[in-house]
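Only a single protein chain was left out; the remaining protein chains are all shown in position.
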Amino acid sequence: MKAKVHVTLKAGVLDPQGKAVHHALEALGFDGVQGVRQGKYIELDIAETDPVKARPAVEEMCRKLLANTVIENFAIDFEG
Amino acid sequence: MKAKVHVTLKAGVLDPQGKAVHHALEALGFDGVQGVRQGKYIELDIAETDPVKARPAVEEMCRKLLANTVIENFAIDFEG
Amino acid sequence: MNNTVAVTPEIVAEHGLSPDEYDRVLEIMGRAPNITELGIFSVMWSEHCSYKSSKKWLKTLPTKAPWVICGPGENAGVVDLGDGQAAIFKMESHNHPSFIEPYQGAATGVGGILRDVFTMGARPVANLNALRFGAADHPKTRHLVAGVVAGVGGYGNCVGVPTVGGEVQFHPSYNGNILVNAMTIGVADADKIFYSEASGVGNPVVYVGSKTGRDGIHGATMASAEFSEDSEEKRPTVQVGDPFTEKLLIEACLELMATDAIVAIQDMGAAGLTSSSFEMASKGGLGVEIDLDKVPVRETAMTAYEIMLSESQERMLMVLQPGKEDLAKAVFDKWELDFAVIGTLTDTGRMVLKMGGGVVADLPIDPLAQAAPEYDRPWVPGKKQPVLAAADVPEISWADALKALVGGPDGASRRWVWEQYDHMVMGDTVQRPGGDAAVIRLHGTKKGLAATSDVNPRYVAADAAEGGKQAVAEAWRNLTAVGATPLAITDNMNFGNPERPEIMGQFVEACQGMGEACIALDFPVVSGNVSLYNETNGQGILPTPTIGGVGLLPDVEASVGIGFTGAGDALVLLGGEGTWLGQSLYLYALHGRSEGAPPPVDLAVERRNGDFVRERIRAGAVKACHDLSDGGLLVAVAEMALASGIGARIAMDGPAPHAKLFGEDQGRYLVAVAAADADAFVAAAEAAGVPARKLGETGGDAVAVNGEAVALAELKAAHEGWFPAYMA
Partner (left out) sequence: MKAAVIVFPGSNCDRDAATAIAHVTGTAPKMVWHRDADLPDVDLIVVPGGFSYGDYLRSGAMAAHSPIMAAVKAKAETGVRVLGICNGFQVLTEAGMLPGVLMRNQKLKFICRDVLLKVETSNSDFTRGYNAGQVIRIPVAHHDGNYFAEADVLDRLEDEDRVAFRYCDAAGAVDAEANPNGSQRNIAGVLSEKRNVLGMMPHPERLADPLLGGTDGAPMFQALMKVLG
């Protein structure tokens, strides 16, 4: 099964990457973009096939390693 | 409306990030992880509210800036 | 590709082999090759691996000196530093990949050249990078600059090798073909150099490093084929670098090298496992048998063809002493790297590849190596341009000219670039980027190494022989200007399509000029790299033979920089007054003209002037030194002032025409000496036959000529401002 983890910056934390992308899009002439936030997307291939059973372990991975909860949130989806 | 862009490495392209995360998860004692791939997740706030109308422009942004299609794929979803 | 894929004429052509070359393949094999064998021929005979167009001329370059331990032919060149130490260095291009994927292309270029150096037993101690981009106002340029610089830094910073020098240039001829030339210098014990020549029938062949994937297959042939508009669309796979793994590989290899386990070692560069195994066996006159099922792979169902042609990064091949496998494995386990015994050396003289229980390729090594094509491509000498009289160049007020030169794309500070490189890690950087040559201390000693990279492609385009000569002389001069004894060079020959006689002519003449300078300056070539076909839709780049120079300082504390060290010192111009504006930066940047013959280099004068400067620096008589190059005298004065924040007042006898202030006559230096020593200094120079003139003094907060001043603050804003503003 696949665990799809999105790690995003908490609201209120400045996102220099997102800002730079926004700026670059404008410079390229794309208008109508009002804001950009950039995060990480991590796909884990896991042996467990039951999402309910898998969730606690993946949450633990996020808390321990994949996200820094001082500044980041994480969200987990399962697929397949 | 929000455009959610996932940029991931093409199959076959080395993913040092994913490799390192996988290794670290194992070192932390998480087993049952068979593979890790890491990508970028970019959220764009756009003025356009019709996904059909928005898609070509966002695709263009991906091709021109957000992804390097030599090594990366991108996927776009709209929300809200 | 499955080994049963039929080898059709189309497939042969796709592999870049001409019908003639394919006939030779058939002759050597005595049968039609299968697809894996064809792939091996194709990469081994590619321009990149075989040097088929360039070999004839490279052979004419001088490569020997008493201090040269190993010249061209190995992974890198080796020179003696005395006290049991040796410097190992080389420069290599990653031009095409960097155009397609600037970050990864540049990063893997750095990774590749590092491996060439630590393969030979050296700890890398310094990196340089010579970069050439299209016109600053070309729509692609900024993106390429940003990506390449980030990639060079991203890799070098992570492995922890300081990037201490380089070049950045803009010119429209590189619009479709940027140049990324990376150089690494390493230091080893002179009696512990590792070579690639395999020996010992039955010895194990070992694979270490990262796993093999499907990346970069056909990279070597790509680097040898001319670009066309649609290659951007085809977007061949480029590799992704993993600098952390490289760092582990450096440490693991050096740790194993401290034992006596290794017989031979070779990095897997272009054409990966093919060229590394082939070259090791070929040099040793042996055969090799490899079991491809044992090669660590990162993807499923990889074919023999893919495994042999993959250009996955961060991999090495070694031949071990028998019985040392466990010892070696323990080292690589410690560093958490893959380790696999994949084959053995044989006495058959053949390369035999096995997979799935059968033989998937079987080819003779010597005949293939010996029959590698070598061309004597037709060439025509370049048309020489007449000398341009200075009077034919309109004069601009010197102050305006100076501001424009130090604040334009060609003359602006490269700080924006080198501040993205960790240039201090390893704790031995004595002269940071921004001067004539970088200086690093040889760790744990009082000695120092100096390094520089130079070429003026506009000179080479105007007269390839003079330009080639000048590039070598300028590298020599830059090393001299910090007080170093120039030892040897590595070169990176970047040219257009050698099948065009006028391009081949540039190559030939550049080699001739370089060779002449190398001999006259005792500055041999010990390693190098050739990148041809830098051409898009028939538009070639300016001929660019980049010269990487390395020099030695017996006492690193005696080195000097370009920055003034105080006010009230005397400025002395050595080597004569400026006269030459043909091909100058003044003419190009301010008048948009590339005309006339480039300034000639008189090698005897060059040597005389340089030897004098070096001797005076070592005697402690010089406080700051700068050679005169792009922009001539006044740009040099301004750079010395800007580097220190201390101004200068100079006096020109009589009016100061542009040729005197901005002429690019060769073999000249500007030095700052204590005021009290100035007369003696000038007298000593004249006694040595070196024209010398007391030009003025340091001090104040402006650059002043005959009493007319430009504020340093204004120059600084222009000089430091251009690059950040351009990239913003």
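Lettered A, B and C in written order, each chain numbered from 1.
Please note the rule applied: a residue touches a chain if its C-beta (ideal position, glycine included) is under 8 Å from a C-beta of that chain, and two chains touch if they have at least 3 such contacts.
Source: prediction; values computed, not measured.
Chemist: Which of these touches the unseen chain: C:R414, C:R432 or C:R608?
Modeler: Selected residue, touching the omitted chain: C:R432.
Chemist: With respect to the chain omitted from the figure, which of C:V159, C:V206, C:M355 or C:A412 is a touching residue?
Modeler: Spelled out, the listed residue whose C-beta touches the missing chain is C:V159.
Chemist: Which listed residue, C:W67, C:Y421 or C:W476, touches the chain dropped from view?
Modeler: With C:W67, C:Y421 or C:W476 as choices, the missing chain is touched by C:Y421.
Chemist: Determine which one of C:A150, C:A597, C:A621 or C:A688 touches the chain that has been left out.
Modeler: Spelled out, the listed residue whose C-beta touches the missing chain is C:A150.
Chemist: Which subunit C residues would touch the chain omitted from the figure, given the whole complex?
Modeler: These residues of subunit C touch the chain that is not shown: 150, 153-154, 157-160, 242-245, 247-248, 251, 335-336, 418-430, 432, 441, 556-557.
Chemist: Spell out, residue by residue, where the missing chain touches subunit A.
Modeler: 13-14, 16-17, 20, 40, 64-66, 68, 70-71
Chemist: Going by the touch rule given at the top, which residues of subunit B touch the chain that is not shown?
Modeler: 16-17, 20-21, 23-24, 27-28, 38
Everything below uses one rule, namely that only the chains that are shown with their structure count from here on.
Chemist: Averaging over Cα atoms per chain, report the distance between subunit B and subunit C in Å.
Modeler: 36
Chemist: Using mean CA coordinates as chain centres, what's the gap between subunit A and subunit B in Å?
Modeler: Spacing between the chain centres: roughly 10 Å.
Chemist: If you look only at subunit A, which of its residues touch subunit B in the complex?
Modeler: Residues 6-8, 18, 21, 24-25, 28, 30, 32-48, 57, 60-61, 64-66 of subunit A touch subunit B in their complex.
Chemist: Taking the complex as given, what residues does subunit B use to touch subunit C?
Modeler: 9, 12-16, 19-20, 23, 68-71
Chemist: Taking the touch rule as given, give the residues of subunit C at its contact with subunit B in the complex, in rising order.
Modeler: 100-101, 104, 210, 213-215, 235-242, 244-245, 298-299, 312-313, 336
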